[in-house]
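Omission of a single protein chain aside, the complex is shown with its protein chains in their original locations.
Naming follows writing order (A, B and C), and every chain is counted from residue 1.
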Amino acid sequence: MEQLIRISDNIDAAEAVAFVQSEESGGVVTFIGSVRNQTKQKKVLKLVFECYEPMAILEMEKIAAQMYEKWQVKRVAMLHVTGEKLPGEVVVAIAVAAPHRGAAFEACQYAIDTLKETVPIWKQEFFEDGAVWVAAHP
Amino acid sequence: MEQLIRISDNIDAAEAVAFVQSEESGGVVTFIGSVRNQTKQKKVLKLVFECYEPMAILEMEKIAAQMYEKWQVKRVAMLHVTGEKLPGEVVVAIAVAAPHRGAAFEACQYAIDTLKETVPIWKQEFFEDGAVWVAAHP
Amino acid sequence: MRVLLFGIMKDIVAAKTLTIEAELPTVGDLKHWLKQEYPAVQDLKAVMIAVNKAYASDETMLSSEDEIAIIPPLSGG
Partner (left out) sequence: MRVLLFGIMKDIVAAKTLTIEAELPTVGDLKHWLKQEYPAVQDLKAVMIAVNKAYASDETMLSSEDEIAIIPPLSGG
């Protein structure tokens, strides 16, 4: 399996798509997450992402390995930002190429669901009246 | 719902993604299909797509309406090529933005599955020793 | 009655459109006629008829003003 896994200040979803596209595989499924301009009706000014980078990379590699195991995925690109992001900016891009498109859809959804559960990245949401670490409290 | 539905000689998957991205919706799921360089071990030289365009557009609009009904999709882009395409070239791009990412994944998969079943488009595969209309015979 | 042809149907008929003189009141009659006149149609996985840009059932009545198209098995995407 070919994989591109990276955490950086800026990511380009087109790079993720281009990495997994090939003449051998006909279908690519992509998930692109970006900053929403509001949360529960409250205007969001920006997000600040922080990560435990060496462990985050290892956890992303585990996800890619599981995608290969379970869905025979051929190529995966998983990009995540760190640092400050404004509404509309891309924060995560996952692109998957697999021999069957059903497998590509399942594997891509598994990747984003699992990334949110296991990859050590945190985001702080900034509102006009303060900031909160997302999902920190029940 | 905002929708971009088009059949043309060249399509750009990035245009589909850009159309559905907005500051209101956090997640975009995309399916990009491209020409494979082989079918059952046989080298593919090119594909030629033909379509019954006015009906194809109506059928694609029906799919978009169903996505809106079933998954509360907010924005959809559905682009398909016509004419001659070489291995590696993009032939279909479907991008979906929905309030929940599970809905976006389901709606995008529904769209490509249904497009293949109902939209009047045909492709002819050209090999070194001849050409066939794909899926014409049992 | 004039019908539009696409994909493999253009190869079978060796034309882009087909003008039919026979009296074919319904979609089912048109399908039956096609299979008689062009036996290669029987080898196709399926053949559908679109009337005015929508799939039509065998019972649908045909009129000379309708836009009629023969839809061989699809392979888009």
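A few comments on the model shown:
In the analysis below, a contact is a pair of C-beta atoms (placed from the backbone, for glycine too) under 8 Å apart; a residue touches a chain by one contact, two chains touch by 3 or more.
None of the values given here were measured: they were computed from a predicted structure.
Note on the chain not shown: across the whole complex it touches A. Think of the hidden chain as still there; on subunit A it touches residues 33, 49-52, 54-56, 58, 80, 91-92, 112, 115-124, 133-138.
Everything that follows uses one rule, which is that only the chains that are shown with their structure count from here on.
A centroid comparison over C-alpha atoms places A as the chain most distant from subunit C. Each chain gets one centre point, the mean of its Cα atoms, and the points for subunit A and subunit B are 23 Å apart. Residue positions of subunit A touching 2 or more other chains: there are none. Residue positions of subunit C in touch with at least two other chains are not found.
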